[in-house]
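Attaching a single structure in structure tokens format; questions to follow.
Removed: one protein chain of the complex. Kept in place: all other protein chains.
Coming up: chain A.
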Amino acid sequence: MYVAVKGGERAIENAHAWLAEERRGNTDIAELSIAQIREQLSLAVNRVMAEGSLYDPDLAALAIKQARGDLIEAIFLIRAYRTTLPRFGASEPVDTGIMACDRRISATFKDLPGGQVLGPTFDYTHRLLDFKLAADGEVPKAPSRDAETGNVPHVTEFLNREGLIEEAPHDDTPPPDLTREPLEMPADRALRLQALTRADEGFTLGLAYSTQRGYGRNHAFVGELRIGSVPVEMDIPELGFAVEIGEVILTECETVNQFTGSKTEPPQFTRGYGLVFGQTERKAISMALVDRALRWEELGEDNVGAPAQDAEFVLYHADNIQATGFLEHIKLPHYVDFQSELELVRKLRREAGAQQVQEAAE
């Protein structure tokens, strides 16, 4: 006897209750605080802020806690929250030339004004599990010195003085806003960069890596990678001038790419650019490589058909919230479509079977 499935509502409620219990885990173990996540899982917090497009470490930490550590789920929580926030206005463009750098390295010059600052990096750690951390995570205080004062000039500016690198002319055109206008092709560079800065880290990394392995190779050097805080200023109409409203930590990567010239451009170095919220250097470097690959058209290069050169392919598939939603939706009921496919396959099989019988008889 068939009884129509009722009680979807109760099933959902119970599933949510169970989920909450699983999230908390064993209650004999102390609960994680938002501050602990913010302070001790800060790179996860940074990724959530970057791909969630919302700079708020506490909210990102809350999202990570609520998402049981699933960062894409946490990014989704932040995006859904962000979209409900009213817009008071836009900040002035941030000036990364006045960044208070925690880290600043160049792979193209051994020494340069402003110096090389390694900063808190995993780069030269030996990846050995530190079993001491399992017992006691307290660390001795790291040596410190006074911060450098003054501006930190960009490496690309030195090259520019010699005319060796393409010009990046100042442009005051307001950039399009991906979160307020539908993404449409062709996308200009500002829009592409906007999409890339919130793009999935793994997807961006994979694409960037593919360019290094020959799918649209563009010979990138990290001209400069810098991480640090910059002031954010906003023009207050009532005051008539801009005031500082806070600080954000950014990672900026400028690549210098070899370029032997094209039909339209002379031989010179070209640029790829990455700028991402927080300490997120894998993402910033990846972004710069993909940005450079996407610029083939404006530089008069050949389209070799590489995935990273294809703006439509890259931009329509880089957003992990869109991707994960559409991917996972196939677990929702599809009885109706499947039923119509069943009927069709049965019909085609019946006819194919009848034809075979007929052929055998002939």
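A few comments on the model shown:
Definition applied: contacts are C-beta pairs under 8 Å (C-beta built on N, C-alpha and C of every residue); 3 or more make two chains touch, one makes a residue touch a chain; residues count from 1.
Definition applied: contacts and distances are computed from a predicted model.
Per the UniProt record, the absent chain's protein name among "Peptidase", "NADH-quinone oxidoreductase subunit H", "Alpha-D-ribose 1-methylphosphonate 5-phosphate C-P lyase" or "TRAP-type C4-dicarboxylate transport system permease small subunit" is "Alpha-D-ribose 1-methylphosphonate 5-phosphate C-P lyase".
Touching the chain that is not shown, out of A:19, A:35 or A:80: A:80 (per the contact rule at the top). Across A:184, A:238 or A:362, the single residue that touches the chain missing here is A:184. Interface with the hidden chain, as seen from chain A, comprises residues 1-2, 4-9, 11-12, 76, 79-80, 82-84, 86, 179-186, 312, 316, 321-322, 324-330, 332-337, 339-344, 347-348, 351.
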